[in-house]
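Every protein chain but one is kept in place in this view of the complex.
Chains: A, B and C, in written order; residue numbering restarts at 1 for each.
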Amino acid sequence: MKFEVLEKGDVTLMNIGGRITLGSGDIKMRDKLLEQLDKGKKKIVLDLGEVSFIDSAGLGELVAAYTSARRHGAQVKLANLTKKIDDLLDITRLSSVFETFDSADDAVKSF
Amino acid sequence: MKFEVLEKGDVTLMNIGGRITLGSGDIKMRDKLLEQLDKGKKKIVLDLGEVSFIDSAGLGELVAAYTSARRHGAQVKLANLTKKIDDLLDITRLSSVFETFDSADDAVKSF
Amino acid sequence: MSGGLKQIILQVASRLEITDTVDEYFRLFVKSAGISPDRADWIALSIREAVNNAILYGNKQDPSKTVEIEMEAGEEGGTAMIRIWDEGEGFDIGNLPDPTKEENLLRPHGRGIFLIRQFVDDVRFTCRNPKGFGIELLIVKGKS
Partner (left out) sequence: MSGGLKQIILQVASRLEITDTVDEYFRLFVKSAGISPDRADWIALSIREAVNNAILYGNKQDPSKTVEIEMEAGEEGGTAMIRIWDEGEGFDIGNLPDPTKEENLLRPHGRGIFLIRQFVDDVRFTCRNPKGFGIELLIVKGKS
């Protein structure tokens, strides 16, 4: 799994690649995000463009990212969804929870 | 399966490619060879360099080629064996039946 | 049955890493069974969810317990059937919260069975002797 953290002004952009599935990727994403929240970051974009595959545990991690951020007074937005992930968010109605953007740039600017 | 028939003086060189296995390749090889024997060809080289795979039915076809040729007063030699086919001829002692050559040229010249 | 393959049965240890292996076999099965390739990814996801559940809840990750995956090709143009068996007691399937309801949207769990229901044409729960709980995924092969 790939994790890259970039600072874009006061926005933290996390480029995530690989799989977010039960037992691989899910815990790691959680840890990386908490690290940023603990540093006091309030504006976070998850770029999912290179995520090859996600399962229900991975969707659960996205939700957990969203709620942890909220508890820290921060906000998580999603960018660059593949067609498959976009479909999964629609089917599970998580598209009503997340703000999603076509590109990481758009997401960063939206704050 | 690939079959190519070349005339090299009075020697008939058959380049065989693909698989010689039960139900695929075995019957075809037999037909092609009989064609040449019926034309009165007496010196035949089977170039097996591009044969990817052979099973016991394929070995049986090589034997049948040898015996059909003999019945027609002709002779079949083998050239260009892969390591796997060479091993199979050794294991089955068919290496004592066939004259084999490293190259089609050597086989053609040997008549 | 299409192409001559009638059924594959996989018996695997209850370890989460095994879902990738099951997936590889499913990809081969798709070819012989004549399942439409554009559905394959979604059915593969459904199988992963069911296998993960069997390992986690059915067999409680006890590696000595077996999960069995049956993939039945069915008639050409008919239905394929995939069954995932564990050694557990099953659960009250009538009682699962709907993860798409407002009050459940922010729960991190509870989307597995829901997703399975979206992607296959029918889901049945079943038991067998001496013990074993099974989830059966039915796939109408004509559908895309």
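List of remarks:
Note that in this section contacts are C-beta pairs under 8 Å (C-beta built on N, C-alpha and C of every residue); 3 or more make two chains touch, one makes a residue touch a chain.
Every value quoted in this text rests on a predicted model; they were computed, and no experiment measured them.
Seen in the complete assembly, the chain not on display touches B, C.
The residue touching the chain not shown here, chosen from C:Ser32, C:Thr79, C:Thr100 or C:Gln118, is C:Ser32. Mapped onto chain B, contacts with the missing chain fall at residues 21-23, 55-57, 59-61, 63-64, 66-67, 84, 88, 91-94, 96-97. Residues touching the missing chain, restricted to chain C, are 1, 3-13, 15, 17-18, 21, 24-25, 28, 32, 63, 66 (touch as defined at the top).
By definition in this document, only the chains that are shown with their structure count from here on.
With respect to chain C, maximal separation of chain centres occurs for B (centres as means of Cα atoms).
If you average the Cα atoms of chain A and of chain C, the two centres end up 28 Å apart.
Chain centres here are Cα means. That of chain A falls 63 Å from that of chain B.
Rounded to a whole number, the gap between the C-alpha centres of chain B and chain C is 50 angstrom.
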